[in-house]
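Sending over a structure as structure tokens; questions will come in a sec.
The other protein chains are all here in position, but one chain of the complex has been omitted.
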Amino acid sequence: MFKEKFRKGIISAKQFNREDLEYILKKAKEMMSIQNSNILQGKILATLFFEPSTRTRLSFESAMYRLGGKVIGFQSREVSSIKKGESLADTIRTVQNYCDCIVIRHSLEGAAKLASRFAKVPIINAGSGSGEHPTQALLDLFTIKEECGTIDGLNIGIMGDLKYGRTVHSLSVLLINFDVNIYFISPKELVMRDSDKDFLLSRQVKVKEIFDYRKVLDILDVLYMTRIQKERFIDPEEYEKMKNIYKFTEKDLELTKDNFILLHPLPRVTEISYNIDKYENKAKYFKQVYYGLQLRKALLAELLAD
Amino acid sequence: MFKEKFRKGIISAKQFNREDLEYILKKAKEMMSIQNSNILQGKILATLFFEPSTRTRLSFESAMYRLGGKVIGFQSREVSSIKKGESLADTIRTVQNYCDCIVIRHSLEGAAKLASRFAKVPIINAGSGSGEHPTQALLDLFTIKEECGTIDGLNIGIMGDLKYGRTVHSLSVLLINFDVNIYFISPKELVMRDSDKDFLLSRQVKVKEIFDYRKVLDILDVLYMTRIQKERFIDPEEYEKMKNIYKFTEKDLELTKDNFILLHPLPRVTEISYNIDKYENKAKYFKQVYYGLQLRKALLAELLAD
Partner (left out) sequence: MFKEKFRKGIISAKQFNREDLEYILKKAKEMMSIQNSNILQGKILATLFFEPSTRTRLSFESAMYRLGGKVIGFQSREVSSIKKGESLADTIRTVQNYCDCIVIRHSLEGAAKLASRFAKVPIINAGSGSGEHPTQALLDLFTIKEECGTIDGLNIGIMGDLKYGRTVHSLSVLLINFDVNIYFISPKELVMRDSDKDFLLSRQVKVKEIFDYRKVLDILDVLYMTRIQKERFIDPEEYEKMKNIYKFTEKDLELTKDNFILLHPLPRVTEISYNIDKYENKAKYFKQVYYGLQLRKALLAELLAD
């Protein structure tokens, strides 16, 4: 059922309804007790990373290996035939012959969607430009569910670069399936794009936009921080002005509720102070990485197991 | 027998006689019904790519995994010890300790041959400069055999960059083992080098050199197109003049015979129009990729299985 619905792959957070989400989160939870398995024996995953990545690529590769599968791929566009002028469509039509599933990261929005039009095997979008990063959003949701016990009823702050941050776009889209209050926290230069906001509003999500996160710190259950992404800025001066606009410190942490959790898709640069790390009951961004592995194991198993 | 003859590896198309070719094409055909196998369990393939590649590297790696083997290697010279001044011979004498077979791509003609002089394990030439690319030629031949049912008696056009194109050199050499008419189609600046042509003529191959492919389109059974390879030109202006010299269009396709097939080693840039792709009974360049995987599975199995 899940397999049938997602047979073309995981391209966008918009593909998921509440039932899909509850299903895949349950499967991810089951994966927490499966360290190694053979259910993907004989399957090959291709990881095509046109943009650098540590976490997402290694997470998918580890997930594949833990389930008995194998991995081929490339780690940068420099070593691929794109350098010789090949189109993405041609690359996909080629690589699908070598594998059972393709994970793709690309600097252009819409790249994964384009890929899925040409592929016979499922495509998993591992980040396309400033647009989407659905598997990151799924693991964020999984972390919230596991750590808070519920998603409905939560006050969730999403803070930082809401304009270019693809993880926040995808996470917001998943959250419309739940009864949550969302606080978008950003400088006015980096507010969520109208097209993204309109989508949320059309689905009756309770959204507030604010600049100063301290005003809501005492009511938040979850604060999801993001990095100001240097590589998305066209104007370096603009980046310099923005890069240190938010810094979450120990003082901030004192203002939060007992069961508050702080999330971050990583990598972080300066936006979360290193001395927050030791508060492991609230600082959950490394735990997120662990949940991410489980979630990706669940996705690969659902898409690829016979 | 095959294993014994090719125990030093696959360095040049010139190693193959008709019997070898018929044998390996039969083995490749058998591979079409073997999705996964364990015959190379415990074997390690090293893929040393000093030049970028998508297709060839991933094809070999997928082939190795489908047969139960494992893969180590590097994807660019930048990450290897060559950067520290190490000679190719030393790299080979090192890496052979870690593996059972080495696949090498290098920008210099003769690189694979040199490697095979120093290696105790078989070397497979995955492209050396403008010289040779024997496994590509084998898969081209396999495609022709499977799609046309025969090779003898065919009219085969080979078009584009005949001077720098290593795949056309290797394919031509294989074709001397068959009774074919070859049409070399290129601008005069990119005609086949005398040394290559002399070899063919010495073997009584029926060869014609022409410039305008339209003159023979109606009699060709196979047209093998190639990319004008930017990275081989010393003079960028020369490349600019040449790059769009041939563009195969729907209009051209109309002039071809019913059982005509169009091949290309890929990547293509502009030389085959994208709207040709939909004529899947004639446009066989993506099918070629599939045949390539089978052919490489067969080669690895023959060279490495106990």
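Letters are used for the chains, namely A and B, taken in the order the chains are written, and counting of residues starts over at 1 for each.
The definition used in the following text is that contacts are C-beta pairs under 8 Å (C-beta built on N, C-alpha and C of every residue); 3 or more make two chains touch, one makes a residue touch a chain.
All figures in this text were calculated on a predicted structure; none of them were measured in a lab.
Asker: Give the residue, chosen from B:S12, B:T91 or B:Q288, that touches the chain omitted from the document.
Answerer: The single option touching the absent chain is B:T91.
Asker: List the chain B residues touching the unshown chain?
Answerer: Residues in contact with the chain left out: 42, 44, 46, 70, 72-75, 78-86, 90-91, 93-95, 97-99.
Asker: Name every residue on chain A in touch with the hidden partner chain.
Answerer: These residues of chain A touch the chain that is not shown: 35-36, 49, 52-55, 58-59, 61-62, 65-66, 71, 75-76, 227, 229-231, 266-269, 274, 286, 289-290, 292-293.
Just so we're on the same page, only the chains that are shown with their structure count from here on.
Asker: Measure off the straight-line distance from the CA centroid of chain A to the CA centroid of chain B, and report it in whole Å.
Answerer: Computed from C-alpha means, the inter-chain centre distance equals 40 Å.
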